[in-house]
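Quick notes on the structure that follows.
For this view, one protein chain was removed and the others were kept in their places.
Chains: A and B, in written order; residue numbering restarts at 1 for each.
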Amino acid sequence: MSNNKNSTLSVSQSLLSILARNWALLFVLVLILIFSFTGINFFSSKNFQNILHLSTIYLLLASSETFVIITGGIDLSVGFVMGLSSVLSATIMRELHAANFTPALSISIGSIVGLIVCIIPGLINGVLVTKYRVPPFISTLGMGGIASGITLVMCEGFPVTFLPPYLTAIGNGYLIYILPGKAISFFNRPEGIVGEELRKLIRIIPNSLMFNFVILFILWHILKNTKFGQHTYAIGGSMDAAVRAGINTNKHLIIIYVLSSFLAGLAGVFNVFQTGIGNFTPFTAMYELIAIAAVVIGGASLMGGKGRIFGSVIGVILLRTIENGLHLSGVDPFFRFIAVGLILIVAVVIDQLFPDLF
Amino acid sequence: MEYLLEVKNLTKRFGGLVAVNNMSMGVKEGEVVGLLGDNGAGKSTLIKMVSGVYRPDGGQIFFMGKEVIIDSPIKAISIAIETLYQDLALAENLNVYSNIFLGREKLKKVLKFINVLDNSYMHDEAKKVLDRLEIEIPSLRNRIRTLSGGQRQAVAISRSIYWNAKLLIMDEPTAALGVTEQKKVLALIRLLRSQGIGIIVISHQLYDVFSVADRLVIMRRGEKVAERNIKETNTDEVVSLIVGAEKVTQRSD
Partner (left out) sequence: MGNITTRKNGLQKFFLQLGYRWAIIFLFLEIILFSIISPGFFSFNGIQVILINSPFILLLSLAETFVIITGGIDLSVGFVMGFTSVVSAKLIAAFVGLGMNDLLSIIVGIVITLVIGIIPGFVNGILIARLKVPPFIATFSMIGITHGISELLIKGTYAKGLPALAGRIGNGSLINIVPGKTVSFFISPTIQRGDQLIEILPTVFVIPFIFILIFAFILKSTKFGQHTYAIGGNVDAAIRAGIDVKTHIIKIYMLSSFFATVAGIMYVFRYVTGKADAGAMFLLEGIIAVIIGGASLYGGIGSVWKTLIGCFIILVMENGLRMLGVPTFYKLIVVGIILIFAVLIDQLSPELIHKEE
């Protein structure tokens, strides 16, 4: 008797649980449905590719925050570290290019140095947070200021230009180009296409999409299937328990902050490929806050112990879809700020109302 | 002598589990009762019914001879039943007298219309109650954070006493303390007893209980299995009562 009752209850409960757990995904689908009616050219593979392509840096920053937030920390420096890596790698590329290095070599060296240097802020954050017990909020806030200052000193407040060629061709390129009935090519546009034919050229799978897919798959795998991921959750769930279980929490947290900085650096380097210039991060850009918002919408808790890469990806896509959809629907762009604020509140209130469902 | 607090046939169920079953006991003024039992014996549940955290499913509570319904912790405090949990509920960043007066601050007027904290009054009043309880704390302006565990315990007790607690319920008062500190807290309990306050002490540390309690109430699986005058029992008997290793005939009062 009571068993029966329990099982029906648990079915409806688990249904509710699935709904609540994936409300963000459902919301994205609903948004897509709505914008398909209201938005001009919203529902097209071109536009969806565009949304994902322009989400790249947010996806990287959000996944870096995902790791940090699961441990119960926060990283407010990612936006500025991204700017640092963007400006640094662009500057190196420009100088090498000016010194007559080949574009391939200039770009490679610039990217690699940018990535390596961006590990340093994360390393310092990690050491401050673990060894000196500086709250993550403060150490990363301070590090953000320092990174931002160094970036601006380096670029003197202007974007870094005169970079080697091919950057944007790679960053904004596609895997497959098809000119219907005539040509198909991979990575590069078919030769000799101009004018009318260029408009007809079908582009499939942006390079950024593959790049995103590979990076996110690796991060998802690490978090979901490895010991490292397990320990990340353990530390966020209960630091004491993790210490007593013999996890080297200090080392683990340092790696987490280094990873976070590294992903921010990756976002910065990608930004160079995407825009063809080195962009500093203005003090008012709030990249890190948007990334954190995406992670929270994705079901993570700022208290730690909870969060998923997939959730964060959905969070980013949700925010970007709103932006893109409202834009294509001709809504005043400033409504999107309001929409983001409201959705974030909804996300957390849902989390509060169904705390056990996640 | 009449009981200060008396509970009759208290019962509390959580779903199918009977946490406390038909439990009766009492505390007199100036008496220390040790409430003993293994984990899960129902001590905490019983205490939480008296301090207003849980509502009983059955039975009655009498306080100072009258039946009372204690439906919230605030209600318990308002009728002078104070409960000290292990976490003590002190604001560590505030000083001693501020904690004693927390939520009931004494105010004075400056310029006839601005209410400000009357710090010197609160300091002096706090000093008086600490003196009465023979508690030594270097300065009442010290923040709680700077005090030892025993001193914190003493501050929490002083707060209850200052606000005229008649019954004090103490959950593991000596658990987190060093040996010297434990002795001080036990001495304080004896002093409170001599000043006519009824005390219920929950503790796992039998020696502590034996050194302060007048009477012991032993619970097992939600029921009272025995009640002993401290002079008529010994630790061996109590241990076996707690774990239920020996058949014991219930005493009738």
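As a convention for this text, contacts are C-beta pairs under 8 Å (C-beta built on N, C-alpha and C of every residue); 3 or more make two chains touch, one makes a residue touch a chain.
Keep in mind that this is a model prediction, so the values were computed, not measured.
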| item | value |
| --- | --- |
| Visible chains in contact with the missing one | A, B |
| Per the touch definition above, residue among A:Val30, A:Leu198, A:Ile218 or A:Leu342 touching the missing chain | A:Leu342 |
| Of B:Arg13, B:Lys127 or B:Arg143, the one touching the omitted chain in the full complex | B:Arg143 |
| Options A:Ile32, A:Ile146, A:Leu201 or A:Ile222, residue touching the unrepresented chain | A:Ile146 |
| Those residues of chain A which, in the complete complex, touch the missing chain | 74, 128, 132-135, 137-139, 141-150, 152-153, 156-157, 283-284, 286, 289, 292-293, 296, 302-303, 332-342, 344-345, 348-349, 352 |
| Touching residues (missing chain, whole complex) on chain B | 73-74, 77, 87-95, 98-99, 102-105, 107, 114-117, 138-139, 141-143, 145-147 |
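Just so we're on the same page, only the chains that are shown with their structure count from here on.
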| item | value |
| --- | --- |
| Whole-Å separation of chain centres (CA-atom averages), chain A against chain B | 54 |
